[in-house]
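In what follows, a single structure is set out as structure tokens and then discussed.
Here the complex is missing one protein chain, while the rest keep their positions.
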Amino acid sequence: MTRFPLALAFVALATLPLWMPGTYYVNIASQILFYAIFALGVNVLAGYAGLVSLGHAGLFGIAAYAGAKAITAGYGHSVVAVIALATTLVTAAVFAALALRGTGLGFVMITVALGQIVWGVAYRWISITNGDNGITITGRPFPFGLSLASPRGFYWATLVVFLLALASMAVFVASPFGASLQGTRDQPRRMNALGYHVWMIRFLAFLFSGFWSGVAGLLYLYYNQFVSPQMVALTASAEALLMVISGGTATLLGPIVGAVLVVVMKNVASAYIERWNFVLGAIFVVIVVFMPDGLVPGTVRVARWARSALGRA
Amino acid sequence: MALSVDRRRFLVGAGGLTLATTLPRAARAQSRPVKIGLLTVKTGPLASGGIQMEQGTIRFLKDRNYTLAGRKVELIVGDTGGNPAGTKTKIQELVERDGVDMIFGPLAAFELLAISDYAAQAKMPILSLAAAEDMTQRKPNAYFVRASGTSAQYMHPLADYAAKEMKLKRLITIADDFAFGHEQMAGFQRVFEDAGGRIVKKLWPPLVTPDYTPYIAQISGADAVVQGFAGSNPLKFMKQYQDTGLKLPVLGNGTAGDEALLKSYGDEAVGMISCSAYTGDLDTPSNKKLIDGMVKDYGNIPGLYSAGLYINGQVAEAALEKTGGKTDDREAFIRALRAVSLTDTPRGPFTFDRLGNVVGTFYIRRTERKGDKLVNTTIKSYPKVSQFWTYDEKWFLAQPVYSRDYPPLKS
Amino acid sequence: MTALAVSDLAKSFGGLRVTSGVSLAVEPGERRLIIGPNGAGKTTLFNLITGELKPDRGAIALFDRDITRVPSRRRFHLGIARTYQIITLFPRETLLRNVTLSLLGLSRLRWNPLVPLGRQHALAARAREVLARVGLDHLAERPLAQTSYGERRRVEVAMALAQNPRVLLLDEPFAGLSIEERRDVLRLVTGIPRDVTIVMIEHDMDVALDFAERITVLHFGEVVVEGTRAEVVAHPRTKEIYLGE
Partner (left out) sequence: MSLWFVLAVNSITLGGLLFLLSSGFSLIFGLMKIPNLTHGSFFMLGAYLATSLIAYGLDFWTAALLGGLGVALFGGLVERFILRRLAGAELAQVLVTLGLSFMVADVCLMVWTGDPIRIATPAALRGTASVAGLGFPKYRLAISLIAVVFAAGLWALLDRTRLGAMIRAGVDDAAMARVVGIRVSRLFTIVFCLGAWLAGFAGVIGGPILSVYPGLDGEMLPLALVVVILGGSGSLLGSLVGSFVVGFLYNFGQAMFPELAYVVLFLPMLIVLVLRPQGLFGRPAV
């Protein structure tokens, strides 16, 4: 039953650059894709582990900074990717080791502090990070001889990475380990009593989450060809979280829908609505207040209600 | 139906440069309006200057009845949010979706740096205020024109004035800790020290600093202070400087002594000496027109940002007149832009050098109280100031770019 | 050999001593009942035994192996299982999934992020067996939230049994149940084979006394009385602090 819409969605995504009017929208679509990867990463923690991180922009950004430094140092793009992701994983491990000492609000606050420290370094340690001006890079990689320089090439490459991320999430969520993680979210104490290593499960989930955040960060770097402290700011973490929450936590589709919403609001709608910041904030508030479990579950609920109401009629 | 048209467009476009506008060339009839894209900041902390930029642009277009060189003009404003990534997306929007012919803006150097490569690839003329030095020096962008000046271009004359007219010997600099601040103070230092003065200390508060007193506390052993803040920071700095009871004279850059900021200052700004590419009391017809229009429309005294965009409008107009209103040949249009030479502008006469940067008059002003208002009184003009000051261009470009640590402090 | 030996266990929260110098020895196969008024430190004792709390002093041994320093989760691998007084299950999941999680906890499979859990048919079959043991196999696909309280109690026990324990700690398994439901749960607990040692905290004396062989009475964190059913019931201190209430 779900095969058909899935196939349709895949075909639509794969052919998007062919029917989108103009490269601008293709570029927006690329942005949506890498932000969706980021949101999927954040969702591993916020959704499936019940751990709300407000410091993930730190991981998103550190991948980009590490990548930019590596490119500036003259490394090839595959080495750059390895360096960026390894740096992200190490940072994620440090983040996790510290943040997992708290749960609930404690976890949130520790991640805020960690994210702010990364931001502080990006912003102030000018000799390394170039401060406010950020680091500009030139060129995008040529994986398997395919140029990513054009918006279309980049879109397709990002789409492949996005599909990989999505597939990895789908497999992960349905796996025994995914089930273990969701168990630690709902009943950490019981999970411990069932013999699970709750800390280690969360730690590994953090790494998984950090990995995809880093991948998204690297794509951001290649897309924008620069990195600057704004990428690491608290608002960037909050935006990623907003994507997850507005779309629906602990769903595969939710973060993607959320990424569409936020990117479109910020970039497309801002061309038409002068007070787009206000509207963005208002959407934030309305979704959280009136659709607390997010757009995707909320829509499903409304649809189910409508169907049953129709069925009765 | 639409699909098939688009597919064809794709097939044609795929072979060519994909960054260029996707509108078929045939559709770009000369009868369509000239599209000017304005990259500015209308939300967030940098919005003040960004809104002034928009006002200056609109003011100019109103003066010309939205017609330049016989062609109607369409203005499309993009709000970057003061964020490099947002700037990148907005320029893509303006270039790829709206098919603009030229870009005014952006505001901040970090925004400009984020889009420079893209704009060059897209062959998109940019008329910006952002002062990043290397944009017209070591990493020039062939499609870039700057009628305002580089960061240091404002400071070279100020340093000259400080050393030769004010006879200052030892100075402390304090500026925002980002490239704009670094470049300004480095430029000041070079000229000031070449004229026999000494910079004894350089202080760098972060861009976001609620309280400057930890830095102000380090000011001692100098004849005067040079501040190089931007945005709302000059205001905070002057207030806190006064509160600590320091009495040393303050010299400021263009953004610190900006006319648009004067209404926010109190008496602490009286006596500040600043140097800018624009000055409110300049007696040219266009400046009068600008000021009257701004006051009438917005109740605002124009400053660097609105005047800068007004002037960009004049530059675009002059270039369009030269090309007969044509913008399609980008190479010809950028040549025309760079060949512009104007006399009646709100900043007086100027031309461009081979790198697209302005050669024009810079003004030393003193901030004074006139009735219940603060005004700037011009006390000296430096005409035909180049970004290289009086230095040899080759020598200048062979030096490292102005930065936080270059030139170094003399110990 | 003792199944579970606790010696001189002590724990304080802030200034409050909740457990002070408790020693216990439970023989293999024994049915031990722990009673005591509210605040006697019964549940805390369980938490210390399972390692969910760290003792201030004292030692815990499982079949003569010292487990005082063994991390909590490892103790469950060594043969301890427990239920909770307040039902601690996964309400959004089905009964089958609840029990599957329990089985998975002791399996290496729990670390596997690649295979679909839904395809682990052997695991599901074992989970169904466990559910059958507690008479709930007909509800396997039902979400826990849609079952009765009594059924959830039985799932609690099923989760513990799925861990194949040598020592089973039952924390008030009859709390909040109707008379019939109690009987069901009692039948279930009585039916557990003798190779499982059982320690039970219970308030309901009617049900619990029948079940217990030896009884320990806790009061203010100390063992006050310990002995056979008859001895404890006859002891004056028991009457004073507990039965006499």
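Residue numbering begins at 1 within each chain, and the chains themselves are lettered A, B and C in the order written.
Throughout what follows, contacts are C-beta pairs under 8 Å (C-beta built on N, C-alpha and C of every residue); 3 or more make two chains touch, one makes a residue touch a chain.
If you're wondering where the values come from, they're calculated on a predicted model, not measured in any experiment.
Trainee: Quick one: which shown chains sit in contact with the chain that's not drawn?
Mentor: Taking every chain of the complex into account, the missing one touches A, B.
Trainee: Any idea which of B:Q121, B:S264 or B:T284 touches the chain not displayed?
Mentor: Candidates B:Q121, B:S264 or B:T284; residue touching the omitted chain: B:S264.
Trainee: Which residue from A:W19, A:Y75 or A:F284 sits in contact with the chain not drawn here?
Mentor: In the full complex, the listed residue that touches the missing chain is A:F284.
Trainee: One chain is left out of this view; which of B:A47, B:A131 or B:V385 touches it in the full complex?
Mentor: Spelled out, the listed residue whose C-beta touches the missing chain is B:A47.
Trainee: Out of A:Y25, A:F38 or A:W119, which is the one that touches the chain we can't see?
Mentor: For the chain that is not drawn, the touching residue is A:W119.
Trainee: Among A:M20, A:L166 or A:L242, choose the residue that contacts the chain missing from this document, as touch is defined above.
Mentor: A:L242
Trainee: Take the complete complex as the reference. Which residues in subunit A touch the chain that isn't displayed?
Mentor: 52, 54, 98, 101-102, 104-106, 108-110, 112-114, 116-117, 119-121, 123-127, 234, 238, 241-242, 245, 275, 277-278, 280-285, 288-289, 292
Trainee: Mind pulling the subunit B residues that touch the left-out chain?
Mentor: 43-51, 177, 204-206, 208-211, 213-218, 220, 231-232, 235-236, 239-240, 243-245, 260-261, 263-266
One rule holds for everything that comes next: only the chains that are shown with their structure count from here on.
Trainee: Which chains end up grouped together through touches if subunit A is skipped?
Mentor: Subunit A out, touching clusters read B | C.
Trainee: When the mean CA coordinate of each chain is compared with the mean CA coordinate of the whole protein, which chain is closest?
Mentor: Going by the distance between chain centres and the overall C-alpha centre, it is A.
Trainee: List the centre-to-centre spacing of subunit A and subunit B in whole Å, with centres computed as mean CA coordinates.
Mentor: Averaging C-alpha atoms per chain gives centres 36 Å apart.
Trainee: Need the CA-centroid distance for the pair subunit B / subunit C, whole Å please.
Mentor: Taking the mean C-alpha position of each chain, the two centres sit 74 Å apart.
Trainee: Cα centroid separation between subunit A and subunit C, in whole Å?
Mentor: Between these chains, centre-to-centre, one finds 42 Å.
Trainee: Using the touch definition from the top, which residues of subunit A touch two or more other chains?
Mentor: none
Trainee: Flag every residue of subunit A that touches subunit C in the complex, lowest number first.
Mentor: 171-172, 174-180, 183, 186-187, 189-198, 208
Trainee: Across the complex, what residues on subunit B touch subunit A?
Mentor: Going by the criterion above, the answer is residues 2-3, 6-7, 10, 14, 18-19, 22, 42-44, 78-79, 81, 83-86, 88-90, 92-93, 95-97, 109-110, 113-114, 116-118, 132, 177-179, 206-207, 404.
Trainee: So in the complex, the part of subunit A that touches subunit B is made up of which residues?
Mentor: 17-25, 27-28, 31, 123-124, 126, 131-134, 136, 138, 150-152, 220, 224-226, 228, 230-231, 266-268, 270-271, 274-277
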